Every structure is written in structure tokens, then in C-alpha cells.
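Complex shown without one protein chain; remaining protein chains in place.
Chain nomenclature is as follows: A and B, assigned in order of appearance, with residue numbering initiated at 1 for each chain independently.
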Amino acid sequence: MIITSRHPLSTSGQGDAHDITRQVGAAVAQSGLTAGIVTVFVTGSTAAVTTIEFEPGAVADFNRLFETLAPRNASYQHHLRWGDDNGSSHVRAALLGPSLTIPFVDRQLTLGTWQQVMVLEFDTRGRRREIVIQIVGE
Amino acid sequence: MIITSRHPLSTSGQGDAHDITRQVGAAVAQSGLTAGIVTVFVTGSTAAVTTIEFEPGAVADFNRLFETLAPRNASYQHHLRWGDDNGSSHVRAALLGPSLTIPFVDRQLTLGTWQQVMVLEFDTRGRRREIVIQIVGE
Partner (left out) sequence: MIITSRHPLSTSGQGDAHDITRQVGAAVAQSGLTAGIVTVFVTGSTAAVTTIEFEPGAVADFNRLFETLAPRNASYQHHLRWGDDNGSSHVRAALLGPSLTIPFVDRQLTLGTWQQVMVLEFDTRGRRREIVIQIVGE
């Protein structure tokens, strides 16, 4: 059985991190399904999803890594095309990826206690995002 | 229901990027399935898959990031084993990953307008790749 839901998410710009573990867990609980996988997918090319211990220090460390990898104020060929300023956003998001698949068993996600599902905004301005949560289970 | 297809892809070497969004969308459309997930998987350890705004500037920026992370001409322990010259390829591919899972609903991928599915060759020579597109849906 396949159950899909879409969740709006407003972000404030580059580095804005959202813990959506509760929404993912609720989608599984409300599905009535016992076991399967849940795919969390961020529509758009300047945001990404992963798991992390969602506390401000680890999130800040993670953002600092991306600033080192792809500095916001470096020059990007993407800027030349559209006059955009978000070349760093595209590079960061493509590296981290828009998709995460998590198994669930006995109606519970197999996440660890200190492992949360995080959507990370990389765009240079706030965006209205849509998060797709899709369950394939039985 | 599960529907698998395999798609050959010839590449020209490190940094060669292919937009396969059309093939993935066609596989979903032809499956006759309404909703589910499609997994795009690159067989082999020196290529990877992600999503990106597929325009030459962003792709060049992304390749530049990988050249910074794992320079092609640096020395790699992998070279010592086989006399290969593609240590940078293995490191880059393992970081980005061979697999991408995308939900579809109403026969449509949940990608954004500027979000394409890209296979990125990291090997130092051209390769004949096989891309697996597998749909789990109903």
C-alpha cells in the first residue's frame, strides 16, 4: 500500500534547519501500516534532507562545513547564467541530496534516539518548500 | 507491483554529466502505475546520481567542488594497489552515492521544475554504464 502526503515548510534562508521527525513519525502512525519504508523528498534544487542529532551545535557545525565546501560569496558559473546569487545553494544541495529513505517496523521508524530527520535550506532567501512524505508498506 | 528497466549510458570521462529525467519520467509513465517510488541506481563504483538544476554553470560548479575535495592528480592509496589512476573517482562516487529514490504521485515525479536527475561520471576514462530504474508502486 502506498500513502503520500505533502507538507508545506517555510524557511528563512541559507542554513535554516528544520527537524521534521515528528511529521514523518505521524505519517507512519496514521497510515495504519505495520512495516515498510518512508521516503522523505524535498522538491526543489536548493534544499536537502538527512539525519543528524538535531541540536544547535551540531547543526551549526554542519552548516560551517558547507560554508567551507561551497562559500556563499565565492564566484559561481551558475551566477553568470541567471544573475542569481545562489550558486553555493545548488552545489550544497546536490551534494547532500533531496531524498532519504527510512525503514519502519511495528509502526516505528528505525531511527536512533539522537537521530532526527532534518530538512536543510540552502537557498540564499527564504522559500516556501513542499516536503513529500511517501510510505510504501503493508 | 515492481517494474525494472536497465538503460545503457555511454560517458566520456570524469565530470561528464547526463540529465536522465526524461528516461525516469517515461519509465513511470509507461508503468501504468499511479503512485509509488522510483529508484535510480548506477551500477559501478565510479559514478553517482543526484538531482541538480541541470544547466552548464551549476554542473561546472559542482564538478569544481569535487576537484577541490578530491583532486584528480593527487596521490591515492588506491593507485598503489592496482596501478589505477582513478582514486579521485572512487572517493567522489562513494561520497555522492549511487542511488536516488523519488516519489511519484498521479503518474508524475515529485521533482521541482528546475530539479533534474543527473548521472555524473567520475571515472577518468569514458565508460559504458548501466542505469537501473526500478519502480515500486500501485
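In this text, contacts are C-beta pairs under 8 Å (C-beta built on N, C-alpha and C of every residue); 3 or more make two chains touch, one makes a residue touch a chain.
All values derive from a computational prediction rather than experimental measurement.
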Margin query: Can you say which of B:Gly25, B:Gly57 or B:Pro98 touches the chain missing from this structure?
Written below: B:Pro98
Next item on the list: Considering the whole complex rather than only what is displayed, give the residues of subunit B touching the chain that is not shown.
Entry: 1-2, 4, 37, 39, 41, 43-45, 69-70, 76-81, 87, 90-91, 93-95, 97-99, 101, 132, 134, 136
Next item on the list: Touching the hidden chain in the full complex, which residues of subunit A are there? Just list them.
Entry: 35-37, 50-53, 55-58, 60-62, 65, 68-69, 95-97, 100-103, 105, 110-112, 114-116, 118, 136-138
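Keep this in mind: only the chains that are shown with their structure count from here on.
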Next item on the list: Could you tell me the distance, in whole angstrom, between the mean C-alpha positions of subunit A and subunit B?
Entry: 19
